[in-house]
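A short write-up of the structure that comes next.
All protein chains of the complex are present and in place, except for one that has been dropped.
Chain lettering (A, B and C) follows the sequence in which the chains are written, and residue indices restart at 1 in each chain.
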Amino acid sequence: MIDFEIDGELAALRHRVDEFVREVAIPAEARDSSEHGLDEGLRTELQDEARKWGLFGPQISADLGGLGLDHRGTAVILEASGYSVLGPQAMHCAAPDEGNIHMLDVIADPEQRERYLVPLAAGRIRSCFAMTEPAPGAGADPSMLLTRADRIDGGWVIDGRKWFITGAEGAGFAICMALTDEGATMFLVDADNPGFRLERTIEATDRAFPGGHCEVLFEECRVDDAAVLGTVGEGFRYAQVRLAPARLTHCERWLGTARRALDFAIDRANEREAFGQKLGELGMVQRMIAESVLDIETSQAMIWRCAWALDQGRPARHESSLAKAHVAEAVNRVVDRSIQICGALGISGDAPLARLLNEVRPFRIYDGPTETHLWAIARRALRDRAADASAS
Amino acid sequence: MIDFEIDGELAALRHRVDEFVREVAIPAEARDSSEHGLDEGLRTELQDEARKWGLFGPQISADLGGLGLDHRGTAVILEASGYSVLGPQAMHCAAPDEGNIHMLDVIADPEQRERYLVPLAAGRIRSCFAMTEPAPGAGADPSMLLTRADRIDGGWVIDGRKWFITGAEGAGFAICMALTDEGATMFLVDADNPGFRLERTIEATDRAFPGGHCEVLFEECRVDDAAVLGTVGEGFRYAQVRLAPARLTHCERWLGTARRALDFAIDRANEREAFGQKLGELGMVQRMIAESVLDIETSQAMIWRCAWALDQGRPARHESSLAKAHVAEAVNRVVDRSIQICGALGISGDAPLARLLNEVRPFRIYDGPTETHLWAIARRALRDRAADASAS
Amino acid sequence: MIDFEIDGELAALRHRVDEFVREVAIPAEARDSSEHGLDEGLRTELQDEARKWGLFGPQISADLGGLGLDHRGTAVILEASGYSVLGPQAMHCAAPDEGNIHMLDVIADPEQRERYLVPLAAGRIRSCFAMTEPAPGAGADPSMLLTRADRIDGGWVIDGRKWFITGAEGAGFAICMALTDEGATMFLVDADNPGFRLERTIEATDRAFPGGHCEVLFEECRVDDAAVLGTVGEGFRYAQVRLAPARLTHCERWLGTARRALDFAIDRANEREAFGQKLGELGMVQRMIAESVLDIETSQAMIWRCAWALDQGRPARHESSLAKAHVAEAVNRVVDRSIQICGALGISGDAPLARLLNEVRPFRIYDGPTETHLWAIARRALRDRAADASAS
Partner (left out) sequence: MIDFEIDGELAALRHRVDEFVREVAIPAEARDSSEHGLDEGLRTELQDEARKWGLFGPQISADLGGLGLDHRGTAVILEASGYSVLGPQAMHCAAPDEGNIHMLDVIADPEQRERYLVPLAAGRIRSCFAMTEPAPGAGADPSMLLTRADRIDGGWVIDGRKWFITGAEGAGFAICMALTDEGATMFLVDADNPGFRLERTIEATDRAFPGGHCEVLFEECRVDDAAVLGTVGEGFRYAQVRLAPARLTHCERWLGTARRALDFAIDRANEREAFGQKLGELGMVQRMIAESVLDIETSQAMIWRCAWALDQGRPARHESSLAKAHVAEAVNRVVDRSIQICGALGISGDAPLARLLNEVRPFRIYDGPTETHLWAIARRALRDRAADASAS
C-alpha cells in the first residue's frame, strides 16, 4: 500500500550520513582544488574515513563489502550523501564506478568478478565506461556506434574513438562498447593494454569526477575472449541494465546538491536585508524558495517511485525516464534560483553555488539529454493509448 | 517503507470506477447543459446509478453509508472519478458536500449529526460552506472576516455578506463562518431561515457545481445555541480540519480531469496528420505530451504523499500546500497543452477541452491561490532553517 | 534611423480612439450578450457611432472611405481599438473583413471591386474566408486542402467542406480556397448561391465575431469565371498576401485586450488588501504585473517592427511569424496573470477577465498555431546559417 515512511533503521542511517557529510565531507571541500576532477589522494583519505563511519558502499552488495541497500534505501542515502559533492566520492557511491559495480555484479562471470569487480567494489581501483563517441559517432543516439570489435584468433581487436569517458584517467580498466558482427558488445579492457590510449582530458564545467572526462582511443586494441562481458551482441541490453539504476543514482546525488544550494540561499535570505526587509520577507524571494521546495519534493517522489519499481524487479524504464527528465531540470532550477537569491555572493567563489551550477548543468545532458527522455515518455504515452484504442 | 503499490482490492475498485465513468458518467455529459451548475435531476439520476454500482460515497464513513476509504484510497478513487466532471457528482465525492461531510463527521454533536450530516451523507440534501466574502472582506486572507455573530438571548444573530458560496442555491443548509467576541465561529444555518438570503448566482467559468457559486446575505439571521458547530471561537481551527483534506480531494478529482484532457489530445495526435506526419510524430507535440505526463505523475505523487500523511493522523499542512500549489498549476498546464495539440478542435465545442479549461482555471484560485500556498511553503522553509541554525 | 516616435497626428488619432473606446465601446459591452458572436444590430449601431467620430476603417484605403493608414499607423490605432472587444467591430477593423478588404484591394478586378469590395469596405455587407477544413483536410497545414474546383462550361463547380469559417453566418459572400488542376485557387461565392450551405455554428470559446465560426458546405456549387479572384492556381500566394497583415492586425487588437486585462488587475491591486497590505505591495503580485508589462512592451515592439517591414513593401514573413508567435503567447499570459491577481473576482462574470481569457485563448491557434510559427522561425534560422556557411 502507498507509503512514504522511511523505516527506523534507514532513518538512522540517513542521520548518520548527514553527520558524516557535515563533519567530514563539507569541511574537506576547501581542499578540493584540482581543475579536472577530484584529487585522488583526497578521495582515498575520505573513503577511509567513510569506512570508519560504516558508510562505505551503501548500494554495494554485502558480499562485496557494501551495505547492500535496496534501491529505495539507496535513494534515501545517496540523496543525503550528495549534500556535499565529496559525499558520494567518500562513500563510494559516485558515478561511474557505482554503475559499473552494479552492472558487473549482474553480468560478470566468476573470473571477471574476481579480477575486476572485487577490487573495484573495495575502492582499490577505479573504472570507466567507454560508450559515447565524438560526432558522427554515438552520442545521445547509441545506435550510431562507430567503434568496431572484430574477431581475431583467440580474441578481438577493438578500434574506435571514445569521448567524454568519465574517470578514464587513472582508471584500472574500461568497459568498452563496440560493434561486432553480432551487434553491440561490451569488453573489459585493462588500462595498461597498449591499444588503449588516453588522448586528453576534456575541459568540462563539472570537476567532481576523479579522472575528469577524457577522450580515449582504442587502436588495434587486442583483448582475449575472456574480455567479453556477458554475451556477444547483447551490449545494448546490458547498457539498459546499467542505465536505469545509474541514472537514478545520478538523480539522487544531485538532489542532495539541490538541497545544499537551497539551504544556503535560505540561510542567506534569513540574514541579509535589502529594501528595509530581510530578503526572506520579499515576495519574489519567497516565490523562488517555494518553487525550489516544490522542485525538490516532486523530484524526491519521482526518484522514490522509480526506486520502488526497480525493487519490484521491473526494468522501470518509464519511471527512470520520468525521474531523469524531471530531476535534472528541477535540480538546475533550484541551484539557479539559489544563486539569484544570493546576488553577487551567489556567483562568487565565496559561496558554493557558482561551482554547484557548473556541476549540475551537465546533468541535463548526461545519461540522455532531457529532450531524449521527453521523447521516450511521449512515444510510450502515444503507444499506450494506441494500444488501448485497438484493444477496445 | 516507501511503497507505490495499490493493493488488489483498491485496484479492483478503481477499475470499477473506470468502468462506471466510461459507461455512465461520460455518456451523460452531453445532457449536462445547464449554465450555472449541474442540473439537479441529472445529479440525482447519476447518484442512483452510482449506488447501484456500489460506488456511492467512497470517502464517506461506512456508518454513514459510504465506502469508508482512508485518504490514500480516496486519492486513488477520486482521481478515477474525476475523469468525467460528472463522476464526482454521481459518486457523491464532489465539493463542497464532500468537505462538509468530512468536517461534520469530525465536529458535529449527535443532534447536528442526525439533523444535518446523515441526510447530507446520504445525498438527500446538499450543503454549502459560507466562508469567503466580497472585498474588503475575507478572500485569500481569512483574517479579514467581516461577517459578525452576536449573542442574543438563547442564541445568536448573524450579519454579513458572503460571496462565491458554492452550491448555495438549492442547499439544505449553510455552514457559516462568522466573527464573535470569542473569535471566528461556525454556525449551521438552515436554508429556510428568513435571515438567510440568496442574492444572486455569480457567473463563473466553471459550471460543474450544482447550485453554482452564489452571493448570499445573512441579515439579522437568528439561530439558537445548538447551531454552533463545535466550540465558539474555534472556527479557524475547524476550517483547517476541513481544508487540508478538501484541498486534496480537489487535487484528486482535477487530476482525473487532466488525464481526460491528455488522453483526448493523445488520441488526436495518434490520428490527425499535418506536414506529412501524424501530429504525434512531431517533436513539438511530443514535448507537450511528455511535459503533461510529467505534470500528471508528479501531481499524483504529491497527492499520495499528502494522503499518506493524513492517514498517519498528521495535519499535513505542508504536504497539503505542496500538493495544492503543484497540482493546480500542473492540471491547468495539462489541459492547456491538450487544447494546443488539438488546434481549432481544441477550442471548439466538438471537443471537451475548452470546457475543461474553464472548469480547471478557478482551481488555481479556489482553496487559496497558488501564490498563497507558495508563500506558506516559503515561510515554513525559512522558519525551519532558522530553527536549525539557532539549535546548532 | 531607429525611431519609436508616434508622430503628432497619429498620436492625436490614437487619443481619439482611446476616448471612443472609453465612451462608446466599453459602455456597450454590457449589451453584448449573444452566445455565438456579436449581435448584428449592436454592431451596426456602433459602426454608425464610429463614423460620426471619424474613426471608421482606419486601415481601409481612403478611396474606399477609410482613413488610409499605413501598417504602422494601423498598428497603433488597432491596438487602441482592441482595448474593448467591441472597438474593432465598431471601427470596422476586425477579422475577417479587415483581412478580406486588404486582399481584395490588392487582387480584385474592377468588377469584383465594385460588387464585393466597395460594399464590404463600407460595412454594408460582411464576408468570410473559407479556407480551413475539418480533418483530414487543411488545418495548420494548408497543403492538405481537399476542397475541389473543377472546370465546367463557362465556369467552375466547387465541392468541399469548410470548418471554422469565421463570420459565415450572415456574410454576403465567401472567399473560398479550392484545389484546381492548376493549383489552389480563390473563388468569390455569393452567400445565396444554392451550392453554398451553412451547416452549423461551431461552439467556440470566443464570441466576439459576428456570425461566429461555422461549418459550411460547398456542394455542386457553381460559379462563373468571373468568380475567380486573381489568377487560377495562385491561391496560396494570395493567401500570403492576406496572411501577414491579417495576422498582424490580430496581434494589434489582442494586444489592446491584454492592456485592458492588465489595467483591470492593476486597479484591483491598488485597491484590494490582503495580509495587511494592498495586493500591489505583495512581491508575488508585483512580479506578475512586471512580467505582464514586459510581455506587452515586447509584443508592441515585435508588432511595430513587422508593420515597419510591411510598410517598406517587404513580405515580412519572418517578422510576421516572430510577432504572431510572441504576441499570441504573451497576450494569453497577460490575461491569465490578470485573473490570478484578481482571485475569485477574476474568474467571475463580475470582471471582464474570464471572458477575455476565452477570447484570447484561440489566438494561439488561429492563423497558424504557435508551434507552426516556431517551426518556420527555426527553419529560416537554420537555412540562413547554412547559406552563410556555404557562402564563406
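By definition in this document, a residue touches a chain if its C-beta (ideal position, glycine included) is under 8 Å from a C-beta of that chain, and two chains touch if they have at least 3 such contacts.
All values reported here derive from a predicted model rather than from experimental measurement.
S.K.: Of C:A309, C:A344 or C:I365, which sits in contact with the chain we cannot see?
M.R.: C:A309
S.K.: Using the document's definition of touch, tell me which of B:R43, B:H92, B:R253 or B:R287 contacts the absent chain.
M.R.: That would be B:R287, which touches the missing chain.
S.K.: Of A:F129, A:W163 or A:W304, which residue touches the hidden chain?
M.R.: Going through A:F129, A:W163 or A:W304 one by one, A:W163 is the residue touching the chain not shown.
S.K.: For subunit A, enumerate the residues touching the unshown chain of the complex.
M.R.: Those residues of subunit A that touch the unshown chain are 132, 135-136, 139-141, 143-144, 163-164, 202-206, 213, 271-275, 282, 284-285, 339-340, 343-350, 354, 357-358, 361-362, 364-366, 369-371, 374-375.
S.K.: Across the whole complex, list the residues on subunit B that are touched by the chain not included here.
M.R.: Residues of subunit B in touch with the missing chain: 282-287.
S.K.: Give me the subunit C residues in contact with the hidden chain, please.
M.R.: 1-7, 10, 72, 75-76, 262-263, 266-267, 269-270, 280, 283, 285-287, 289-291, 293-294, 297-298, 301-302, 304-305, 307-309, 322, 325-326, 371, 373-375, 377-379, 381-382, 385-386, 389
As a working rule, only the chains that are shown with their structure count from here on.
S.K.: Measuring between Cα centroids, what's the chain most distant from subunit C?
M.R.: A
S.K.: Counting in whole Å, what is the centre-to-centre distance of subunit B and subunit C, each centre being its mean C-alpha position?
M.R.: 38
S.K.: Where the centres are mean C-alpha positions, what is the separation of subunit A from subunit C, in Å?
M.R.: That pair's centroid distance is 51 Å.
S.K.: Roughly how far is subunit A from subunit B, centre to centre by C-alpha average, rounded to an integer in Å?
M.R.: 41
S.K.: Got the subunit C residues that touch at least 2 other chains?
M.R.: 282, 284-285 - these are the residues of subunit C that touch more than one other chain.
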